[in-house]
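The complex appears here minus one protein chain, its other protein chains still in place.
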Amino acid sequence: MVFVLHSDVSDKAQEAFATSFEEKGFQTIISKGTEHTAICLIGNTAMVDMDHVVETTDIVAYGKRVTEQYKAVNRTIQPEDTLIRLGNNEFGPDTFTVIAGPCSVESEEQIIKVAEAVKKSGAHLLRGGAFKPRSSPYSFQGLKEEGLRLLSLAKQETGLLVVSEVMNHNHLYMFDDIDIIQIGARNMQNFDLLKEVGMMKKPILLKRGMASTIEELLLSAEYILSTGNNDVILCERGIRTFETVTRNTLDLSAVVALKQKSHLPVIIDPSHASGLSSYVAPLSKAALAVGADGLMIETHNDPAKALCDGAQSLDLEQFDSLMSDLKQRVHLEKRAM
Amino acid sequence: MVFVLHSDVSDKAQEAFATSFEEKGFQTIISKGTEHTAICLIGNTAMVDMDHVVETTDIVAYGKRVTEQYKAVNRTIQPEDTLIRLGNNEFGPDTFTVIAGPCSVESEEQIIKVAEAVKKSGAHLLRGGAFKPRSSPYSFQGLKEEGLRLLSLAKQETGLLVVSEVMNHNHLYMFDDIDIIQIGARNMQNFDLLKEVGMMKKPILLKRGMASTIEELLLSAEYILSTGNNDVILCERGIRTFETVTRNTLDLSAVVALKQKSHLPVIIDPSHASGLSSYVAPLSKAALAVGADGLMIETHNDPAKALCDGAQSLDLEQFDSLMSDLKQRVHLEKRAM
Amino acid sequence: MVFVLHSDVSDKAQEAFATSFEEKGFQTIISKGTEHTAICLIGNTAMVDMDHVVETTDIVAYGKRVTEQYKAVNRTIQPEDTLIRLGNNEFGPDTFTVIAGPCSVESEEQIIKVAEAVKKSGAHLLRGGAFKPRSSPYSFQGLKEEGLRLLSLAKQETGLLVVSEVMNHNHLYMFDDIDIIQIGARNMQNFDLLKEVGMMKKPILLKRGMASTIEELLLSAEYILSTGNNDVILCERGIRTFETVTRNTLDLSAVVALKQKSHLPVIIDPSHASGLSSYVAPLSKAALAVGADGLMIETHNDPAKALCDGAQSLDLEQFDSLMSDLKQRVHLEKRAM
Partner (left out) sequence: MVFVLHSDVSDKAQEAFATSFEEKGFQTIISKGTEHTAICLIGNTAMVDMDHVVETTDIVAYGKRVTEQYKAVNRTIQPEDTLIRLGNNEFGPDTFTVIAGPCSVESEEQIIKVAEAVKKSGAHLLRGGAFKPRSSPYSFQGLKEEGLRLLSLAKQETGLLVVSEVMNHNHLYMFDDIDIIQIGARNMQNFDLLKEVGMMKKPILLKRGMASTIEELLLSAEYILSTGNNDVILCERGIRTFETVTRNTLDLSAVVALKQKSHLPVIIDPSHASGLSSYVAPLSKAALAVGADGLMIETHNDPAKALCDGAQSLDLEQFDSLMSDLKQRVHLEKRAM
């Protein structure tokens, strides 16, 4: 159950209202939208007489029952889109934001070269893996702390803000200079990790697990919001199906679903979804057309020699060409890029 | 193994060349592209010395080995796109062709009303189910022969060419006035039906089965081409996965895969893929952006009262609005609509 | 809605009761169990006052609402198991019935040799494909009518009753001497074919489609029962999933589900499910333990040279050894074999 408050209610009055329910044993989530604040009750709300509360509480505009298990991420509770601003970048419906970079940071020369190139092509943020989750213990596992250091260096050189994946909450202390923390598909239901990043003050990029439903993705985001961090960017990166031509099956309908059910921004990773570089450009254009808020694209200066996932990486020229194409399309969509 | 012939080879010489292999026990497929004719050998080609054939046969330009099981539909054999022309319509890379109409033909009034409206909005062909494959024997099974008659009537009234599904080859005699014969997802591997429509002289719209791989879809098309009918339009309509928010999961990567592997046109059915009308517009835009050659969209004058699949049908106004949007996008893609 | 009648009601009174509802626009299904007859109404039963009917109709013992879409196959309507008797064989809970034979009939010598061997090992029926549904048009498609003739011959020689698949209802006239008609996985939703075999007077072996739900399988069986043929044997043969070690994923839970929801017998095809002969024995034992009523096992005199699916076929010795093992287990289950 959610109570939407009038627009001029003081913080103190909001808290008093929330506290009155906490004393009755409910958990409350305060969701501050751009226009209205909403107070959501978690617990057995069957015994709450909603109409009575609305009628007898001045600060309440109206109440709604939220049948879904996810509350704070629910568009019912916050109808307006969440905008995540970071430097000059924004994730939201008026913009189209592109994160580019290699699967893994391999060397100073490589990451600087890729960073400079993708910046020139118009990418907004730089990605680079330092800790790599790999199915086999004998595959390259990333440069780890050194990888993060090189990513910081590339940030200094180019001014691009940076995104990198954390696999283990004991490593979070190394991520101070990382601007967006990525939770990978395999960790989407690592609930303790979700709670840890829920206590951080920076945006979290949460990737859908490869066999996770839309509802499970939203519940994982709910772990982060309910712990206190509202800045979650959802990322669809392909689901596991019977088809083997592509590594995974990109579920673009998920963008429509997530946008209807939640106010959080949604981006697409066409590189992991397909596993094949020749699919990246057409899937990127489709992602924009279907309403995604941005892309994360693997880009490498020399894909054939990449230590990880070379087959799905664009080279620098292919990335530049894709960005040129996307710019025209973003213009038609009346978004900024 | 395929032999691509020089451009000026006579039909007689082509046939003589093909016959020489048939006499050795091979099946041959003659694929006539716009520039070159190719002769494909089916059988144990390991014993054919390809280079020797090329060197010793004047009419042969070059040879290639085709490792895939599908031959006639293979882009290796025919590099240029197949164009399917029908009245003023064309399925191919320079156009974007929209088929619209109700899931089932329900009455004269309904089909005429929908036909006139979708024509006005710019649809190129009219669809309407007369024989409906339904999971339950107690669900509405279509108006059958009467449905086909009403579809003919709508064709006369509006001039729109018409598409309808055949479930049983004993019914094909009733489809004389139907311009494109649809093979539904459940019949994609009804091989006897595929062979029957392979003997027809009109285009076949072949829908991907809901758990069929890309390769199986191409092999089913191969049944039709190898029987003699080259005019096959492939249709992706969603595959079955674990996700339940949408009825099926639309696999837009399939468009990229099919275009790389085959020369046949590919369209998208966003209505059956999602099962939800609010997903149809965004998925249609994505289908265009990813490179599909057209759409098949369920449209109804009164979706709430539809006898079949109302939840996924656009009403006439929604369809008109979508077509306006698509026209601008098609223009950007430098295609005609 | 179903009305279960008292045990001593005459056929005439049953029909009169059914007719009274047909006159009100309902379809009725009369299900004659071993103890009670049940009359099931299909249509909008919301307007029927069930209690009033029970109270005012002498011949009615009690009424029940059937919420599932499937009616005639529903255990609610017929609580006791359907027993299908055929010669000395029976499909039902007191027996365990094994169908064995090659994927395809290849020659007189082959089918006679296999038939004699599997009979000696204790198989109850002989299977052999004459019409083979194959993904590729260039794969061996079966000996067709000649295959059925050879199967008849093997039946004469050994006395084993025979099972073979029909792909096309125009071929049914050739199946006079075939004792059980098989509908393959790819035709599970070929509804016209289901209706045709629904008019036959012999048992139908209905295989689950590779991406069909339990409910869809039951609805396909409902097509057959509602057309008049109550003798349907359901067969689970593996579903399509992301796992690639086995050709399909055998869903043994389906046996439990089908037994709870329906009164029809259920058998398992471990050969197609796994695609690998070394899996057949363990999966067969598991099928018995989980409660299946029998097995269909591919058996070949020389699997390495089989024209179709050799990798999943047991050789004659392996089959004999499996049957010996199964006999002990069937004894423990207090079933006959």
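When the chains are written out, they are named A, B and C in that same order, and each has its own residue count from 1.
We adopt the following convention: a contact is a pair of C-beta atoms (placed from the backbone, for glycine too) under 8 Å apart; a residue touches a chain by one contact, two chains touch by 3 or more.
This is a predicted model, so every value here is computed, not measured.
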item: Interface partners of the hidden chain - shown chains only, full complex considered; value: A, B, C
item: Residue touching the undisplayed chain, where the options are C:Asn44, C:Thr67 or C:Gln328; value: C:Gln328
item: Residue, one of B:Lys71, B:Arg240, B:His263 or B:His300, that touches the chain absent here; value: B:Arg240
item: Residue touching the undisplayed chain, where the options are A:Asn74, A:Asn190 or A:Ser271; value: A:Asn190
item: Touch list for chain B against the chain that is not drawn; value: 211, 240-242, 244
item: Residues from chain C at the interface with the omitted partner, ascending; value: 211, 213-215, 239, 241-246, 249-257, 260, 273-274, 278-279, 282-283, 285-291, 328-329, 332
item: In chain A, positions touching the absent partner; value: 27, 42, 69-71, 133-138, 167-170, 186-187, 189-192, 209-211, 215-216, 219-220, 222-223, 226-227, 240
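Here is the rule we go by: only the chains that are shown with their structure count from here on.
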item: Chain whose Cα centroid lies nearest the overall Cα centroid; value: B
item: Rounded Å distance between chain A and chain C, as computed from the means of their C-alpha atoms; value: 49
item: Touching two or more other chains - residue numbers and ranges from chain C; value: 211, 240
